[in-house]
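Omission of a single protein chain aside, the complex is shown with its protein chains in their original locations.
Letters A, B, C, D, E, F and G mark the chains in the order given here, with residues in each chain numbered from 1 onward.
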Amino acid sequence: MVFGQGKRPEHVATLATALLEGSDRLLVTRASQDAFAAVSAEIPDAVYDDSARTIVVDRREAREQVSGVVVASGGTSDAPVAEEAAITAELMDCRVERLLDVGVAGLHRLLDKVDVLQNARVVVAVAGMEGALPSVVGGLVKAPVIAVPTSVGYGASFEGVTALLAMMNSCAPGVIVVNIDNGFGAGYLAAMIARAGADKS
Amino acid sequence: MVFGQGKRPEHVATLATALLEGSDRLLVTRASQDAFAAVSAEIPDAVYDDSARTIVVDRREAREQVSGVVVASGGTSDAPVAEEAAITAELMDCRVERLLDVGVAGLHRLLDKVDVLQNARVVVAVAGMEGALPSVVGGLVKAPVIAVPTSVGYGASFEGVTALLAMMNSCAPGVIVVNIDNGFGAGYLAAMIARAGADKS
Amino acid sequence: MVFGQGKRPEHVATLATALLEGSDRLLVTRASQDAFAAVSAEIPDAVYDDSARTIVVDRREAREQVSGVVVASGGTSDAPVAEEAAITAELMDCRVERLLDVGVAGLHRLLDKVDVLQNARVVVAVAGMEGALPSVVGGLVKAPVIAVPTSVGYGASFEGVTALLAMMNSCAPGVIVVNIDNGFGAGYLAAMIARAGADKS
Amino acid sequence: MVFGQGKRPEHVATLATALLEGSDRLLVTRASQDAFAAVSAEIPDAVYDDSARTIVVDRREAREQVSGVVVASGGTSDAPVAEEAAITAELMDCRVERLLDVGVAGLHRLLDKVDVLQNARVVVAVAGMEGALPSVVGGLVKAPVIAVPTSVGYGASFEGVTALLAMMNSCAPGVIVVNIDNGFGAGYLAAMIARAGADKS
Amino acid sequence: MVFGQGKRPEHVATLATALLEGSDRLLVTRASQDAFAAVSAEIPDAVYDDSARTIVVDRREAREQVSGVVVASGGTSDAPVAEEAAITAELMDCRVERLLDVGVAGLHRLLDKVDVLQNARVVVAVAGMEGALPSVVGGLVKAPVIAVPTSVGYGASFEGVTALLAMMNSCAPGVIVVNIDNGFGAGYLAAMIARAGADKS
Amino acid sequence: MVFGQGKRPEHVATLATALLEGSDRLLVTRASQDAFAAVSAEIPDAVYDDSARTIVVDRREAREQVSGVVVASGGTSDAPVAEEAAITAELMDCRVERLLDVGVAGLHRLLDKVDVLQNARVVVAVAGMEGALPSVVGGLVKAPVIAVPTSVGYGASFEGVTALLAMMNSCAPGVIVVNIDNGFGAGYLAAMIARAGADKS
Amino acid sequence: MVFGQGKRPEHVATLATALLEGSDRLLVTRASQDAFAAVSAEIPDAVYDDSARTIVVDRREAREQVSGVVVASGGTSDAPVAEEAAITAELMDCRVERLLDVGVAGLHRLLDKVDVLQNARVVVAVAGMEGALPSVVGGLVKAPVIAVPTSVGYGASFEGVTALLAMMNSCAPGVIVVNIDNGFGAGYLAAMIARAGADKS
Partner (left out) sequence: MVFGQGKRPEHVATLATALLEGSDRLLVTRASQDAFAAVSAEIPDAVYDDSARTIVVDRREAREQVSGVVVASGGTSDAPVAEEAAITAELMDCRVERLLDVGVAGLHRLLDKVDVLQNARVVVAVAGMEGALPSVVGGLVKAPVIAVPTSVGYGASFEGVTALLAMMNSCAPGVIVVNIDNGFGAGYLAAMIARAGADKS
């Protein structure tokens, strides 16, 4: 895995090529279009996701996927972080159900999906601004909820700090928090938890 | 109105007596049992509310009350602030509907009361910890929602600052915020808004 | 309503067009000149306000307007946020009185308008720097005062945080606060309150 | 579960008695000696843990326990929070391995237990001050690591905020964070994760 | 001058006695009743001010006083800090005009005293909560305004930090700020400035 | 006076021209080269200071100047703010003595100028980073010291906040603080104080 | 070494006794009088320092001491932390020169001791409030300066945070910082550095 932000395109390409020598999978997060161009020149089978800004290479044969990961996000601006989480979990052999635009200000949209949530082994809940989504989800499900604050917002959102603090104080048990905009970390953890359950079956 | 916190009982009693010379109503907020004892010795018709920690005197004749104020609170520990808001609005001639213990982690309790909320002219939403209640309420109603952060919580709740910031960033339009634990201010405003509507009728 | 900040012009235009399919009104806030150009190409009757940076479309027939909304602002740099509030309230069928440049350092300008303030059903008070305007206004009127901190200032103004905190601590009862630079939210609320009063008449 | 902090002993006893009417298990966290005395008078089979400050009642028949939960803590002052986590997980039918006093300043003590850590399904890592333990543990294991910052420290530890922030920024993937001193939340989550794995077997 | 806070009574008495050996004036600030009792036993001519919590000794012959210092304060709870400033300036041979309870929420009380303010050589403006008084005063006078934030308030007043920040951002030129509750510093400076003007006459 | 930062050149020129219609003096602070070009086209006698980034117009006849203002600054990067203070005081008819590069890490440079400092009526002390200069100066002089924190520094200097806080806590009496980088405010106040002394002579 | 703060006297005594079984030296920091009483009952040769609040046991034969450690402190209230540093270094076989009350507001007292400072191998500089002492000392000496912020101060000193930040930003090279009130850490490090030099001789 390569953290693409702040790295020059050619540096990302070099790192990516080096990693693929010892692995048959690659994930670059926060990759710019330019970084993808540089990577793509070296690694023709690299796939770019415009929303999540990820570059993925998966050279493994088709593998069985674990179900039970749900990724929910609040507003349209939270979607890229949610997508980064989903792509990460998919690369770790999870089947991911996406529930986008289910923010708490339009509660019925979330409630329409209660059955999806309640069948999850683990839920990733992505939200900016006041960061209330994980608390509401946590009250609806028995599975662990991985809360991802995003830097979406303005003024007193302090680029995600308000959402992070709100999530740390969730009144629903079972809510855990990762760093601001850390879709990768949330997806990685969700896959760990979902697979732990499944590997034992 | 007297802000009782940090004032000595006899000082509260003196202020209360003085105020009642020019008024037929009195509200003391954040009043201790000792303060009430001192006030009560001077003003036998003073009434103490053990939960809200308010002392109320109302010597006016019965007046018509305005309906449409709903006070909702998240956890049991938020109840005193909610009660302070309710008592304040009542003293300003509003009929108040209380919805206690309707925190977002147990969403069904709140949803059971949707009709009460949707008939309100104004809702006071009181919550500590992650402060998500006003956002959820704001998504359910068309009336203004006055959000009151409380100092309930621990660790990264920072004695109400997290709830305050979350409420400032509410993704639901129509949410406005007062200071931490400021039940009085919220009740006062709710009464202003409810009466503005009613006075015109 | 579309929050234009951080969105690409063509994305704003797409959202605007989509919204107008289900509505006869549209408000885009924090819209750049480029965003307006893109919107205007699709929606010829869109109107841009250079100061407030809003795009407005109103295809409804002339409607009766509610009076009683006053928008006051402190310094010249606070005017765009004040204008966003005013335009929002106007689009919600309110007649808005603007009091610009009535900051507390030149008190007489504000005092010259006391009658306007005291006739308001609701006042929006917009200020940056030390954010004192809402307190002073709150002491002059009996109506609710919606305080809007702006990011105007430098150094220890912390891009509006100081004004926000000052407003949260207003010593005048009846003051409520929205997020930094949130002219839209303040205008929306002011209209709700003003119309609540008027709708009942 | 009852959060005992800030509640009066008799109030804790009332809540505890009420909860046991509908359940055969009870956990009171942050319970004082006085609270235990009050509970014990009503519920003779309540058990108090002096370090974790928990009151536990478990009236169920012996149940099979799930293995795989490890609770590690940094300094001696972190032990109460660690114990709260362990007791919580045990009450949720997990067998818990405790690794106390394995702070990063004495690395060999932690390294001596690498095999215990690497056999875990989930690790709870409790630390105050600089909060480095979860990062080091996260680098040693493949299982999820639930990081619990404690309020242990002085000066620039800011009662756990420094540890919380450090844990949010862990360079090891697989680390998730709960609120300061939230041993209960960590134990609850650890049990959820461990049992998810085991329930499927 | 002795800063009495946090010092044991007998320690204050020892320091006070030592200072009076080399001086004919003494000021102890933030002195408790107990500290005064200890000082008084050694220094019978010490005078205690119950509100400002100062102990003053002045053994000099009557001296001519400089006029032109005005000390204004916002709320009743700000009075002790204002009084500390006034007593300090008086001990430095200034005649002090006190304007108490002239907070911005009741503007007319302040405006009634405009002539007093405009005749001042220097104004000390003491306020807690939102700290707006110095800005309003600064707009009314041409003299320097020394702003003193107080720790009066609750919630988001952060024990005076909000007032301090607001004062730092005053939109009125001529406003300068001292530390929270630092009545002594403000009085000392006011006397320096007033006397500078007078000494030259 | 015009605050030039964040204003477009032509807007600055318009404001400047307007102000000069009612006055024979003008000061624009934080003016860019482009702003000066625009102003200069309209006002040929405008003078630009490249370091302080000020535009000055003074059309009055030569006036007598008051002496006694000293402006001292710590590092070379603090010089622009110091120069802004000096130019402001000069425009208010003060003769200003500049002591540049007298930071506390090279104490002898400051001590070489003790006589200049001790003859001052008022000292402006400008410093970034740890902001220690005003404390040291305050210990050397009897005159008021106006402390100006600058945004010079990196990392934990937080763009001047550290210097501001340090100056608020100066152990030397007689130190007062203005906002970060507020050379204008400091110069304005210094002139007020110096002239107050001189006007009376 | 035992950190005594927050530990019960009998617990301190137990820890102290245990440590002395494997060592011939003991240091308890932040020890109360009660803790000393408990320790003293078990360990008759324990020595208490009332100012530094340390308990020391040294059962080794007289050892040669290394010179070159200077401990300087700003105000009288900083002395306990300075003394803790000095006692720690002495227990590690250093001869310590103490320079108390040499704060920057009375510069001549510090300058009188320049020769002592310049002969040091390492200086510990202890200061609260604005924390300027280490910068001034750092400009006078070539040896490393260990800066210790203290929690002395009020208002915007934030219990030592302001001093800590100021010291982190020292403009003098060679200044390093430890945690607030951490006299032990500073003394320990000073001894390490002084002995490193001396051990090689």
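In the analysis below, contacts are C-beta pairs under 8 Å (C-beta built on N, C-alpha and C of every residue); 3 or more make two chains touch, one makes a residue touch a chain.
It should be emphasised that the depicted structure is a prediction, and the values quoted were computed from it without experimental measurement.
*Asks:* So which of the visible chains would the left-out chain be touching?
*Replies:* Result for the missing chain's touching partners among shown chains: A, D, F, G.
*Asks:* Using the definition of touch stated at the top, determine which of D:29, D:54, D:88 or D:170 touches the missing chain.
*Replies:* That would be D:170, which touches the missing chain.
*Asks:* What does the interface between chain A and the hidden chain look like in terms of residue numbers?
*Replies:* These residues touch the chain not displayed: 5-6, 149, 151, 160-161, 164, 179-182.
*Asks:* Could you pull out which residues of chain G are in touch with the chain that's been left out?
*Replies:* Where chain G meets the chain not shown: residues 1, 121-122, 142-144, 146, 164, 168-169, 173-179, 184-185, 188-189, 192-193, 196-201.
*Asks:* Which parts of chain D face the unshown chain closely enough to count as touching?
*Replies:* Interface residues of chain D facing the absent chain: 74-75, 103-107, 111, 129-132, 135-136, 138-140, 153, 155-158, 161-163, 165-172.
Operating definition for what follows: only the chains that are shown with their structure count from here on.
*Asks:* Please tell me whether C-E or D-G has the greater number of C-beta pairs in contact.
*Replies:* Result: the pair with more contacts is C-E.
*Asks:* If more than half of the interface residue numbers appear on both sides, call it same; otherwise different. Which is it for chain C and chain F?
*Replies:* Result for this pair: different.
*Asks:* Measure off the straight-line distance from the CA centroid of chain B to the CA centroid of chain C, and report it in whole Å.
*Replies:* 27
*Asks:* With chain centres defined as C-alpha means, what is the inter-centre distance between chain F and chain G in Å?
*Replies:* 40
*Asks:* Can you pull out the residues of chain A that are in contact with at least two other chains?
*Replies:* Residues 155-157, 168-169.
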